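A single protein chain has been omitted from the complex, and every remaining protein chain is retained in its original position.
Right after this comes chain A.
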Amino acid sequence: MSTKVTQEPVGDVAVALPPLEQITLTINGVTKRLQVAPWTSLLDLLREYLDLTGTKKGCDHGQCGACTVLVDGTRINSCLTLAVMKDGSEITTVEGLSKGDELHPVQEAFIEHDAFQCGYCTPGQICSAVGLINEGKAKTADDIRELMSGNICRCGAYVGIVAAVEEALHKCQPNQ
(Lines give C-alpha, C1' and ligand atoms only; values in the text may rest on other atoms or scores of the structure.)
Protein backbone atom coordinates (compact mmCIF):
# COMPACT_ATOMS: atom_id res chain seq x y z
CA MET A 1 0.00 0.00 0.00
CA SER A 2 1.25 3.47 -0.67
CA THR A 3 -0.14 6.48 1.12
CA LYS A 4 0.84 10.00 0.28
CA VAL A 5 0.54 12.63 2.95
CA THR A 6 1.36 16.19 2.10
CA GLN A 7 1.67 18.85 4.73
CA GLU A 8 -0.43 21.76 3.57
CA PRO A 9 1.47 25.03 3.43
CA VAL A 10 -0.22 27.76 5.46
CA GLY A 11 -1.02 30.91 3.47
CA ASP A 12 1.62 32.99 1.69
CA VAL A 13 4.25 32.34 4.32
CA ALA A 14 4.86 28.97 2.73
CA VAL A 15 6.36 30.56 -0.36
CA ALA A 16 9.50 31.43 1.55
CA LEU A 17 9.78 28.09 3.33
CA PRO A 18 12.43 25.52 2.42
CA PRO A 19 11.11 22.67 0.26
CA LEU A 20 9.39 19.58 1.56
CA GLU A 21 11.44 16.40 1.45
CA GLN A 22 10.29 13.16 -0.15
CA ILE A 23 10.81 10.13 2.10
CA THR A 24 9.75 6.49 2.36
CA LEU A 25 8.99 4.92 5.71
CA THR A 26 7.64 1.51 6.55
CA ILE A 27 5.37 2.08 9.51
CA ASN A 28 3.99 -0.97 11.28
CA GLY A 29 4.60 -3.00 8.14
CA VAL A 30 3.00 -0.54 5.72
CA THR A 31 5.30 1.28 3.31
CA LYS A 32 4.41 4.93 2.85
CA ARG A 33 5.78 7.61 0.59
CA LEU A 34 5.58 10.90 2.40
CA GLN A 35 6.45 14.52 1.90
CA VAL A 36 7.63 16.15 5.07
CA ALA A 37 8.98 19.51 6.11
CA PRO A 38 12.59 19.07 7.28
CA TRP A 39 11.67 20.20 10.80
CA THR A 40 8.86 17.68 11.32
CA SER A 41 9.79 15.33 14.14
CA LEU A 42 9.02 11.67 13.73
CA LEU A 43 6.65 12.07 16.68
CA ASP A 44 4.68 14.87 15.01
CA LEU A 45 4.61 12.98 11.73
CA LEU A 46 3.09 9.94 13.45
CA ARG A 47 0.59 11.84 15.54
CA GLU A 48 -0.38 14.86 13.48
CA TYR A 49 -0.12 13.57 9.92
CA LEU A 50 -0.62 9.80 10.14
CA ASP A 51 -3.17 9.67 12.98
CA LEU A 52 -1.04 7.21 14.91
CA THR A 53 -1.77 8.83 18.25
CA GLY A 54 -0.73 5.84 20.37
CA THR A 55 2.74 7.37 20.59
CA LYS A 56 2.52 10.16 23.15
CA LYS A 57 4.13 13.57 23.48
CA GLY A 58 5.15 14.18 27.06
CA CYS A 59 8.03 16.64 27.20
CA ASP A 60 9.08 16.91 23.54
CA HIS A 61 12.71 17.17 24.79
CA GLY A 62 13.98 13.62 25.31
CA GLN A 63 13.30 13.71 29.04
CA CYS A 64 10.31 11.43 29.58
CA GLY A 65 10.24 8.53 27.07
CA ALA A 66 6.50 8.83 26.27
CA CYS A 67 7.39 9.13 22.58
CA THR A 68 9.50 5.95 22.44
CA VAL A 69 9.16 4.00 19.18
CA LEU A 70 11.30 1.35 17.49
CA VAL A 71 13.34 2.30 14.42
CA ASP A 72 14.69 -0.84 12.73
CA GLY A 73 14.05 -2.63 16.04
CA THR A 74 15.96 -0.10 18.16
CA ARG A 75 14.16 2.08 20.71
CA ILE A 76 14.57 5.82 20.30
CA ASN A 77 12.83 9.05 21.34
CA SER A 78 10.73 10.11 18.35
CA CYS A 79 10.49 13.69 19.65
CA LEU A 80 14.23 14.26 19.10
CA THR A 81 14.22 12.57 15.70
CA LEU A 82 13.67 14.35 12.40
CA ALA A 83 11.40 12.25 10.20
CA VAL A 84 13.46 13.15 7.14
CA MET A 85 16.59 11.63 8.70
CA LYS A 86 14.87 8.22 9.01
CA ASP A 87 14.14 7.90 5.29
CA GLY A 88 14.13 4.20 4.37
CA SER A 89 13.65 2.94 7.95
CA GLU A 90 11.13 0.59 9.49
CA ILE A 91 9.17 2.18 12.30
CA THR A 92 7.19 0.22 14.87
CA THR A 93 4.80 2.06 17.15
CA VAL A 94 2.59 0.68 19.90
CA GLU A 95 -0.15 0.20 17.29
CA GLY A 96 2.10 -2.25 15.43
CA LEU A 97 2.99 -4.63 18.24
CA SER A 98 -0.04 -6.92 18.36
CA LYS A 99 -0.80 -9.52 15.74
CA GLY A 100 -4.45 -8.79 15.09
CA ASP A 101 -6.23 -9.41 18.38
CA GLU A 102 -3.27 -11.25 19.82
CA LEU A 103 -1.38 -8.88 22.09
CA HIS A 104 2.40 -8.73 22.22
CA PRO A 105 3.75 -10.53 25.33
CA VAL A 106 4.86 -7.18 26.74
CA GLN A 107 1.32 -5.82 26.34
CA GLU A 108 -0.10 -8.95 28.01
CA ALA A 109 2.32 -8.59 30.89
CA PHE A 110 1.41 -4.93 31.42
CA ILE A 111 -2.25 -5.87 31.79
CA GLU A 112 -1.49 -8.82 34.01
CA HIS A 113 0.67 -6.77 36.37
CA ASP A 114 -1.52 -3.67 36.34
CA ALA A 115 1.51 -1.74 35.11
CA PHE A 116 -0.23 1.59 34.61
CA GLN A 117 -2.69 4.00 36.08
CA CYS A 118 -3.57 6.86 33.71
CA GLY A 119 -1.88 5.06 30.81
CA TYR A 120 -0.20 8.12 29.29
CA CYS A 121 3.35 6.78 29.62
CA THR A 122 2.30 3.22 28.73
CA PRO A 123 2.84 3.13 24.94
CA GLY A 124 6.34 4.51 25.48
CA GLN A 125 6.99 2.07 28.33
CA ILE A 126 5.85 -0.86 26.20
CA CYS A 127 7.89 0.11 23.14
CA SER A 128 10.87 0.74 25.39
CA ALA A 129 10.46 -2.69 27.00
CA VAL A 130 10.33 -4.34 23.57
CA GLY A 131 13.53 -2.48 22.68
CA LEU A 132 15.13 -3.55 25.96
CA ILE A 133 14.31 -7.18 25.24
CA ASN A 134 15.77 -6.86 21.71
CA GLU A 135 18.96 -5.40 23.18
CA GLY A 136 19.40 -8.43 25.44
CA LYS A 137 21.39 -6.59 28.15
CA ALA A 138 18.95 -6.72 31.06
CA LYS A 139 19.17 -9.80 33.27
CA THR A 140 17.90 -8.71 36.68
CA ALA A 141 15.15 -6.46 38.04
CA ASP A 142 17.86 -3.89 38.86
CA ASP A 143 19.04 -3.97 35.25
CA ILE A 144 15.44 -3.39 34.16
CA ARG A 145 15.10 -0.40 36.49
CA GLU A 146 18.30 1.11 35.13
CA LEU A 147 17.61 0.37 31.46
CA MET A 148 14.00 1.57 31.68
CA SER A 149 15.00 4.81 33.43
CA GLY A 150 14.37 6.74 30.22
CA ASN A 151 10.64 6.19 30.72
CA ILE A 152 9.11 8.32 33.42
CA CYS A 153 5.74 7.39 34.92
CA ARG A 154 4.03 10.31 36.67
CA CYS A 155 1.55 7.92 38.26
CA GLY A 156 4.42 5.97 39.78
CA ALA A 157 3.35 2.58 38.44
CA TYR A 158 6.97 1.48 38.52
CA VAL A 159 6.48 -1.60 40.69
CA GLY A 160 4.02 -3.05 38.18
CA ILE A 161 6.12 -1.94 35.22
CA VAL A 162 9.26 -3.68 36.49
CA ALA A 163 7.27 -6.84 37.24
CA ALA A 164 5.68 -6.77 33.78
CA VAL A 165 8.96 -6.23 31.97
CA GLU A 166 10.62 -8.94 34.04
CA GLU A 167 7.94 -11.44 33.10
CA ALA A 168 7.96 -10.47 29.42
CA LEU A 169 11.76 -10.65 29.37
CA HIS A 170 11.66 -14.24 30.49
CA LYS A 171 8.90 -15.14 28.03
CA CYS A 172 10.32 -13.46 24.93
CA GLN A 173 13.21 -14.45 22.76
CA PRO A 174 15.17 -11.46 21.42
CA ASN A 175 13.84 -9.92 18.18
CA GLN A 176 10.25 -10.78 18.86
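Here is the rule we use: contacts are C-beta pairs under 8 Å (C-beta built on N, C-alpha and C of every residue); 3 or more make two chains touch, one makes a residue touch a chain; residues count from 1.
One rule holds for everything that comes next: contacts and distances are computed from a predicted model.
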{"item": "Listed names \"Alkylhydroperoxidase/carboxymuconolactone decarboxylase family protein\", \"Glycine/betaine ABC transporter permease\", \"Xanthine dehydrogenase family protein subunit M\" or \"FAD-dependent oxidoreductase\", with the criterion being the UniProt name of the chain not displayed", "value": "\"Xanthine dehydrogenase family protein subunit M\""}
{"item": "Residue of A:I76, A:A115 or A:V165 in touch with the missing chain, whole complex considered", "value": "A:I76"}
{"item": "From A:M85, A:C118, A:A141 or A:V159, residue that would touch the chain that is not displayed", "value": "A:M85"}
{"item": "Among A:G58, A:P105 or A:G150, the residue in touch with the chain that has been omitted", "value": "A:G150"}
{"item": "Those residues of chain A which, in the complete complex, touch the missing chain", "value": "17-19, 21, 37-39, 41, 60-62, 65, 68, 74-77, 80-82, 84-85, 128, 131-132, 135, 137, 145-151"}
